[in-house]
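For this view, one protein chain was removed and the others were kept in their places.
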Amino acid sequence: MREKSWREIPIGGMIEDAGNADTYETGSWRTYRPIWDAEKCIHCLACWIACPDSAIQLKDGKMVGIDYSHCKGCGICAFECPDKIAALEMKLETEVND
Amino acid sequence: MPAPKQLAEREDLMSGGHRACAGCLPMTAMRQMLLTAGKDTVVGCATGCVEVVTTIYPYTAWKTPFIHNAFENSAATISGAEAAYVSLKKQGKIDKKINFVAMGGDGGTYDIGIQALSGAMERGHNMLYICYDNQAYMNTGIQRSGGTPKGTATSTTPAGKVIPGKTQFPKPLTEIMIAHDIPYVAQATPGYPKDFSDKVEKALAIDGPAFINVLTPCTRGWRYPPEQSMEYARLAVNTCFWPLFEVEYGVIKINRKPKNILPVSKWFEGQGRFRHLFKEENKGIIDEIQAEVDRKWTLLLKREEMTQA
Amino acid sequence: MARRLTLSGNDAAAEAMRQIDPDVVTCFPITPQTELMHKFAEFVADGEVKAEMVLVESEHSAMSAAVGAASAGARVMTATAANGLALMWEIVYIAASNRLPIVMPVVNRALSGPINIHCDHSDTMGCRDTGWIQLYSENAQEVYDNVLQAIRIAENPDVLLPVMVTFDGFIISHTVEVLDALEDKDARGWIGDYKSTYSLLNTDEPATFGPLDLQDYYFEHKRQQIEGMNNATAVIKSVGEAYGKLSGRAYGMTENYKTDDADYVVIALGSTCGTAKVVVDEMRAEGKRVGLLKLRSFRPFPHAEIVAGLASAKAVAVLDRSVSFGAPGGPVHKEILAALNGTGHTTSIVNYLYGLGGRDISTTHIRTVFEELETVAGKSIPADEVRFIGLRG
Partner (left out) sequence: MADMLEIRWHGRGGQGAKTASLLLAEAAAMEGKYSQGFPDYGPERMGAPMRGFNRISEEPIRLHCAIYSPKIVVVLDDTLISTADIASGLPDDGIIIVNTLKKPAEIRAELGLEGRMIYTVNATGIAIDEIGRPIPNSPMLGALVKVSPFLPLESVIEQIKKKFSHGFRPEVLEGNVRAINRAYEEVTSE
């Protein structure tokens, strides 16, 4: 985002664009990446409700993927995924072919 | 009552791209709270981790109206917003139902903000105060707070050669809020999302002030691996260190009675801030804490029985 | 049509507040502000106003709740004095930084310690760099007039800054005197409706208030605040003129009382100005060319009016009712020196410290000041020379 002059921004430090942090990508913070196996997933949403970064993507109440532009790779999702299901796995970024 | 499945139908009102640590459970608590409260919610937060990481100008992660004022006045600030709402509603200038949620960490609530909180609750504003309790001043570098458990190593109560971490038990904030005789007081944690969500929903539905103390593990401050944040929240509950209970108009209900109550040492294990307690010379401290946890749990069971009757 | 009333300064402020009828009034009692809030609470209890009164547990929360309410789009007022102002100080800055047009009567009282409940200006002078506009009032009439004007000044889109209307504790706050008030309909018409640009209650266009503002933007926001304060000068003048048309009492940044041809000028603010005018009249009758320069607006500071008011002065006495410890002279004195810097003025300027903790300043004292000015004219006065009025030697 270009840094604006004092004449161009709202006064009082107001941020008018709700949720614009969305445009700030924290995906680069990751050292580990969650890899999701859609076949195994039972859509219990344990990962989604626990994710601190709103990075589990849903559609119609079902998991559809991971928002890697924001996921910081904390691994909560994989930890919370039921052991029997194991639809999420953490892999080192350096080992993942993108 | 909303379980994850039901909440999944709702709009996620916290955007990604905030700057919290990887594995930050306070941010999970924020998401869960917003999913339950919905978009017509005014949120205020004391200075602290959540406020800082979500609103770094020119970015905001909040998709609801949000206000940060200062460290010690979240409750007063939201009580002012609520008073404005009452006034404008009385004048017919606004119609829709709006929720008012004030928040602070344990520093902003147990300590510097307790006066404003106490005043707002006494005045009876129709608002919910949520303390996201991560048991130390994490934003400024893990200094002890009135909510820090006994024995904890923090930056200001390090585990030294002579003094083994914090020497005092934490202030019983939830009990202090119960003593305010407000309509609703509860303890929760995002580690039990349905329980927390139910409590937020109930607190917002009740007319008058409500308070929820939410234990939110902090990977940095507690020094455990980030993926285990939810697990440490659940361990606090299952050791009875952090019972899940609610007090509705004076009637206590324990929301989770663990079948196998774990020793507190199970919660301490793996947390770097408690590592020194496992040294031979400090074993007595764990015993002392265990005795206190047992005493309070037993008392809570009795109080539940007494108030339910 | 004016209504002639006999009111204390506190009640005059409350009367203006009744007519303004803010959406929210937050309040915590402190002497000598208490009676202002008692009076307003009566209006609330009798249903004469629609205001929601939030009776908080401290001044800190009074200002915090005011910030919350103003952020929610409400027209908000509170009032305080001395230690109360000090307790809210952190949030006083935030109210200005967030550009919230809160209006706050401040009853001037010495800021401890030792504790003292009487008048001096240490409380508001300590707040002079908080970003609030400050209007000082000479008497109950000006208290009333200034509170009504403050709303229009604060809410002006070119300004959007909070305003303190100050008046001297007990000397004005507790003295009952005669004033003219507007009819309710005229006052209400003058005040008009308030519509804030942003509101927390606008959940359809949610905004974030009070974010963390770091090296990349904080400076820009402060520059905007400077602009708002700069704009305030023209707005204070135009509001003062418009108010004059409505009420017959026009106001400017200063009141230059018989300064046009004055050899000797006293500069002061607050109730002392009334007493000084009496002395000016007496000495004028004796053929002395003396005058008073009354500072009404201290923030923004009225540079142009001061330069004009001192055009003919051979010697000037600046009366400070607060101390700037370790600085050369009191806060008003320093500002006057700064205002004249670079203008070519060679006036001899003497700083007087007076009235701390409510110590009386009489006509005799002020006459002595004028007489001393006659002896210093043409002399160079060191900036750190401070004289004392009414102090036992």
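We just call them A, B and C in the order they show up, numbering each chain from 1.
Criterion: a contact is a pair of C-beta atoms (placed from the backbone, for glycine too) under 8 Å apart; a residue touches a chain by one contact, two chains touch by 3 or more.
All values reported here derive from a predicted model rather than from experimental measurement.
Touched by the hidden chain within the whole complex are the displayed chains C.
Contact with the omitted chain, checked across C:Ala45, C:Val178 or C:Ala304, is made by C:Val178.
From the options C:Gly244, C:Gly274 or C:Gly357, the residue with contact to the unseen chain in the full assembly is C:Gly274.
Note that of C:Glu15, C:Asp168, C:Glu305 or C:Glu335, the residue touching the chain absent from this view is C:Asp168.
Within the complete assembly, C:His118 is the residue of C:Arg99, C:His118 or C:Arg152 that touches the hidden chain.
For subunit C, the residues touching the absent chain in the complete assembly are 4-6, 8, 32, 117-118, 138-139, 168, 170-172, 174-178, 271-272, 274-275, 277-278, 360-363.
Note that in this section only the chains that are shown with their structure count from here on.
Remark: among chain pairs B-C and A-C, B-C carries the greater number of C-beta contacts. Rounded to a whole number, the gap between the C-alpha centres of subunit A and subunit B is 24 angstrom. Note on chain placement: the centre of subunit B and the centre of subunit C lie 43 Å apart, centres being C-alpha means. A separation of 52 Å divides the Cα centre of subunit A from that of subunit C. Those residues of subunit C in touch with two or more other chains are numbered 206-211, 213, 216-217. Looking at subunit B, one finds that residues 55-58, 60, 62-64 touch two or more other chains. Across the interface of their complex, subunit A is touched by residues 97-100, 160, 198, 205-211, 213, 216-217, 219-221, 223-225, 227-228 of subunit C.
Looking at the complex, you find that subunit B touches subunit A at residues 4-5, 7-9, 12-28, 31-32, 54-64, 190, 193, 219, 225-231. Listing the residues of subunit C that touch subunit B in their complex gives 23-24, 26, 50-52, 54-58, 60-61, 64-74, 76, 90-91, 94, 199-203, 206-214, 216-217.
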